[in-house]
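Here's the structure we're looking at; comments come further down.
Missing here: one protein chain of the complex. Every other protein chain is in place.
Lettered A, B and C in written order, each chain numbered from 1.
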Amino acid sequence: MSDGSTFSAHSFSAHAWGRNLPTYEAIRTMPFNDALAAGTLSPEQFRHYMIQDAHYLIAFGRALAIAAGKADDPDGLVQFAEAAKVAVVVERSLHADFFESFGVSGDEFARTPMSPVCHHYSSFLIATAHAEPYPVALAALLPCFWIYAEIGRDILGRAVRPNPYDAWIDTYAGEEFHEAVRAVIATTDRAAAAASPGELTRMHAAYRHATQLEWMFWDSAWRLADWPV
Amino acid sequence: MSDGSTFSAHSFSAHAWGRNLPTYEAIRTMPFNDALAAGTLSPEQFRHYMIQDAHYLIAFGRALAIAAGKADDPDGLVQFAEAAKVAVVVERSLHADFFESFGVSGDEFARTPMSPVCHHYSSFLIATAHAEPYPVALAALLPCFWIYAEIGRDILGRAVRPNPYDAWIDTYAGEEFHEAVRAVIATTDRAAAAASPGELTRMHAAYRHATQLEWMFWDSAWRLADWPV
Amino acid sequence: MSDGSTFSAHSFSAHAWGRNLPTYEAIRTMPFNDALAAGTLSPEQFRHYMIQDAHYLIAFGRALAIAAGKADDPDGLVQFAEAAKVAVVVERSLHADFFESFGVSGDEFARTPMSPVCHHYSSFLIATAHAEPYPVALAALLPCFWIYAEIGRDILGRAVRPNPYDAWIDTYAGEEFHEAVRAVIATTDRAAAAASPGELTRMHAAYRHATQLEWMFWDSAWRLADWPV
Partner (left out) sequence: MSDGSTFSAHSFSAHAWGRNLPTYEAIRTMPFNDALAAGTLSPEQFRHYMIQDAHYLIAFGRALAIAAGKADDPDGLVQFAEAAKVAVVVERSLHADFFESFGVSGDEFARTPMSPVCHHYSSFLIATAHAEPYPVALAALLPCFWIYAEIGRDILGRAVRPNPYDAWIDTYAGEEFHEAVRAVIATTDRAAAAASPGELTRMHAAYRHATQLEWMFWDSAWRLADWPV
């Protein structure tokens, strides 16, 4: 989607993608993603990533539900209520599939608190969904959808196969996910087209923060980061 | 469900149902529902009811989405995100089916604002979903589910058939709807079991207000009520 | 202020005041306000009004605090946090002064629930403060300030003196209150000037609903209204 084909040149999404391209490129070329594509990522790093992602997805689902409750039309209410449900369904499949394959017990998950960056990103999405108008909430939620779709396809295109992380790679490169992502981009662009100049400024700030937090989330897994105190 | 078989004698739902039984009985025996069962309700009153119900269902869906975002576990998040979606789907079927059968044009719907009681009930649900903790939000949302299930079965048992309102009657008497209602009762009871004494008091107040508003909603349709100024 | 001198002809407040002038006129000429000015209002009606006003002011204070939390600049945060405090201070003076003069015991207040219209108006303000962006929240809060200032001055100009309700009349006609009201109008107009077209439409709807609810609140006291079930 990064070729611009899914959005008009003057849309919010086109501007936001363009402005944050260096951060996207930094994510795409992170050691974590290189190692994932090469199949050389350590199971310990992948476990850290998965556990934090499971925590994150519940918070992402909550923020999506709050955004659904503020939707500017019934279609948006259905779209984001469904997305909230899907976030939890994906979290459950992490539990059922990856946690088992990579030896994370339910007990280990329950004992492992959110990492600082997971707590940061989760807090940011929930704060924005509650405190900000609908268009700004969508702008905060969009990078998680869009960057995963792009990274999924990018890794798919260069992954060494078979790869211990095949199942993960196939999830985010799949057409079903990409279709949902295109719909989120379209709704965000419609909301942006109806937003005030002040809201548009806050949409760009929210989008940028979420993009930075995506980089920080992967970086945190690579470093197996924990709370400093 | 009013025989108590679906809840334990000490549950929140058993207490709430018992305390509000006179209001439920007042709803069950309203002229609106007698006329609906007899098939003698005027199309004008049913149109008023349907248009307001369509407005209400969107607000109900918003409140359900906000409650989903505050759920105390991922199951509750899925349950109420799904319920939010279903509320809009039901609203759409009102539009597609009943509005057509009873001659409500899209234009008439768009021109007809919320009645005072619809605005009251909608505001109450949205205020409670945002401002109150999860158990109290559920207690406010429960009567709409439960009373419709009971009234649906009650009218089904005594309806003159064929009846101009057959399709409406079958919706709320159907097993699919009743299964969803039992699940909402169960989740509300679990939330009540974990609530503080102060929250339990506010749950009962919220449940009572929503039950009163159910009566007022039907009464408003019967009287074709509008804003006094 | 109704002569337009406190707002520019193109401001939100000028439009909103003009569009809702018939409702304002209906409030100004209500039997309740005529009887208050004449000093013939029954103590029973004034007690109903005061008790509901005490309930209302706490809810108004909550909605003001939520709006403060969403303010678009630190000045607005201070302005509405202060207004939230003042709402409770006024509620306390109702308790300390009027409740005593008119024989409302603390016990009677505690036993008297919100009337339907007080519950409706309170729910509407709290729902709007949480669910809507800052400009729309302000538009919902404005009529309570503005209409009281206007009605206070109107009644002051025609009140029979001495009047059993002198203390009440002096509160809302006082310059301190009017200065605060002008500041709320000014902030609402600044917020409107930065709002999107969709928000402006919702601002007008919120302003209209609050104005209608002002009429219904006084009418409810005149009728000593209670819940129908």
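By our rule, a contact is a pair of C-beta atoms (placed from the backbone, for glycine too) under 8 Å apart; a residue touches a chain by one contact, two chains touch by 3 or more.
What you see is a predicted model, and the numbers here were worked out from it, not measured in a lab.
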{"item": "Which displayed chains the hidden chain touches across the whole complex", "value": "A, B, C"}
{"item": "Given B:53, B:199 or B:219, the one touching the chain that is not displayed", "value": "B:199"}
{"item": "Sole residue of A:38, A:58, A:90 or A:126 that reaches the chain not shown, by the stated touch rule", "value": "A:126"}
{"item": "Option from C:21, C:78 or C:224 whose C-beta touches the chain left out", "value": "C:78"}
{"item": "Hidden partner chain, touching residue among C:16, C:66 or C:216", "value": "C:66"}
{"item": "Hidden partner chain, touching residue among B:70, B:85, B:120 or B:178", "value": "B:70"}
{"item": "Contacts of chain C with the absent chain, listed as residue ranges", "value": "58, 61-66, 68-71, 74, 77-78, 80-82, 84-85, 88-89, 91-92, 126, 129"}
{"item": "Absent chain, residues of chain A that touch it", "value": "22-23, 26, 62, 66, 116, 119-120, 122-124, 126-128, 130-131, 209, 212, 215-216, 219, 227-229"}
{"item": "Residues belonging to chain B that touch the chain removed from view", "value": "69-70, 72, 131-133, 194-199"}
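FYI, only the chains that are shown with their structure count from here on.
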{"item": "Graph class of chain-chain contacts, one of line, ring, star, complete, other", "value": "complete"}
{"item": "Cα-superposition angle relating the copies chain B and chain A, to nearest 5°", "value": "180"}
{"item": "Interface numbering overlap (same over half, different under half) for chain A and chain C", "value": "same"}
{"item": "Where chain B and chain C are represented by their mean Cα positions, the distance between them in whole Å", "value": "31"}
{"item": "Chain A and chain C, separation of their C-alpha mean positions in angstrom", "value": "44"}
{"item": "In chain C, residues with contacts to at least two other chains", "value": "131"}
